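First up is the structure itself, then whatever we jot down about it.
All protein chains but one are shown in place.
Let's turn to chain A:
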């Protein structure tokens, strides 16, 4: 009987030490998420300004730029996967990886080759464990988006898309990341980054287009310095960078939100378990006392 109490006591001790970890992780996630959401907000003005500029130039001049035209045949696609570095974030990374698997399967069935870029240690571990090939990876600091990483990724993707097919160049770039809709809703999604789709700036629905009148479609005297082509060449890479940075921000915020939620749930479960084990332990203790009493009483009677 004494052994049973000891077992319960051990279980309670280990559960409460885990609970401390869950609590700590939850608090860290909570404290970081606001900062992460701010950087997500901060990324919008730049991206929207660029979207507007690209759309203006594209509607003004019918420029066909390699980055905005869909090639006749997509032979190779680059896939960038955004996961987290650490676990304890519920199904955050595995959802992204599941989405990636579906995408890779789809691309393969369409006869396209793939180049895979991984962001986050979880994705790397997943691919390593299955002995799958990937072309490059970035790890560390997945819970805070950095402009440097956006820069590096942009450089790599731009050189890939500009390279000819024979030189391992790609025709298409896809991002798999988790879109941060709200604190309780994040969804993994696939975004085609390149070739770019030129969006109508009036559909942006951001602060600027709400506050000011719609852009006119035709400006006969729209002026470009130095010239539209050069401008396009300079603006498009920035646009790509903005999109990548925004994906990084979304991924970081989603990771933190998932972690916070998962840790909250784990902490609650731990509390429940401790309660349950404490009751069982008390039960066992009382049973032991009862047995002891019975033994003493029957012992006395026998005398």
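A few comments on the model shown:
Here is the rule we go by: a residue touches a chain if its C-beta (ideal position, glycine included) is under 8 Å from a C-beta of that chain, and two chains touch if they have at least 3 such contacts; residues count from 1.
Assume contacts and distances are computed from a predicted model.
Missing chain, UniProt protein name: "F0F1 ATP synthase subunit epsilon", from among "F0F1 ATP synthase subunit epsilon", "Cell division protein FtsL", "Phosphate ABC transporter ATP-binding protein" or "Two-component system, chemotaxis family, response regulator CheY".
Touch with the chain that is not drawn comes from one residue among A:103, A:190, A:231 or A:280, which is A:231. Touch with the chain omitted from the figure is made, among A:150, A:194, A:257 or A:281, by A:150. Within the complete assembly, A:50 is the residue of A:50, A:116, A:175 or A:284 that touches the hidden chain.
On the side of chain A, the interface with the absent chain consists of residues 39, 42-43, 45-46, 49-50, 52-53, 56-57, 145, 147, 150, 208, 212-213, 215-216, 219, 221-226, 230-231, 234-235, 238, 241-242, 245, using the contact rule stated above.
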